[in-house]
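Omission of a single protein chain aside, the complex is shown with its protein chains in their original locations.
Our next item is subunit A:
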Amino acid sequence: MEIDRIDGRSPNQLRPLACSRGILNRAHGSASWSQGDTKVLAAVYGPKAGTKKNENPERACIEVIWKPKTGQSGKQEKEYEMILKRTLQSICILTINPNTTTSIIIQVVQDDGSLLPCAINAACAALVDAGIPLKHLAVSICCCLASSGYVILDPTKQEEEVSVFL
């Protein structure tokens, strides 16, 4: 039974991916990741000396700042920041540079669905560009449950809005 997606993809098909690194001149590492029309820019600064007060000084600290495309940062952005921080903490080797802070800044350029996975991929590419020691790479994909009961991968914004579960 074939399900009809608006842009004609099969349920398991992803949108075309594009990634480029080293695009920002002043950042120590940078990457842009786009899946179809969703585009995210990530910049990495660091490691810089000093950690924040509540963080463990024996490990490196990772700080994530999420800038939405328009408007001010709100609760949704804070939630994205926390999810990204936990993900990146699990792939970075934190014991190599103790008492340092690495800042990762995510800028949403265009949002057409599947935003958080696109940002995770962009952040991982930017960390590799900056030379931060990583245990392994992180890859993420978005899947959602459509109203007809099918699981579809890499939804666009229209599909996300009508889906039952994301």
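Everything below uses one rule, namely that contacts are C-beta pairs under 8 Å (C-beta built on N, C-alpha and C of every residue); 3 or more make two chains touch, one makes a residue touch a chain; residues count from 1.
Methods note: contacts and distances are computed from a predicted model.
**Student:** Going by UniProt, what is the name of the one chain that was not included in the view, given "EF-hand domain-containing protein", "Elongator complex protein 6", "Ribosomal RNA-processing protein 40" or "Retinal outer segment membrane protein 1b"?
**Tutor:** Cross-referencing UniProt, the chain left out corresponds to "Ribosomal RNA-processing protein 40".
**Student:** I need the residue numbers on subunit A that touch the omitted chain, in ascending order.
**Tutor:** Listed in rising order, the touching residues are 28-29, 46-49, 93, 96-100, 128, 130-131, 133-137, 139.
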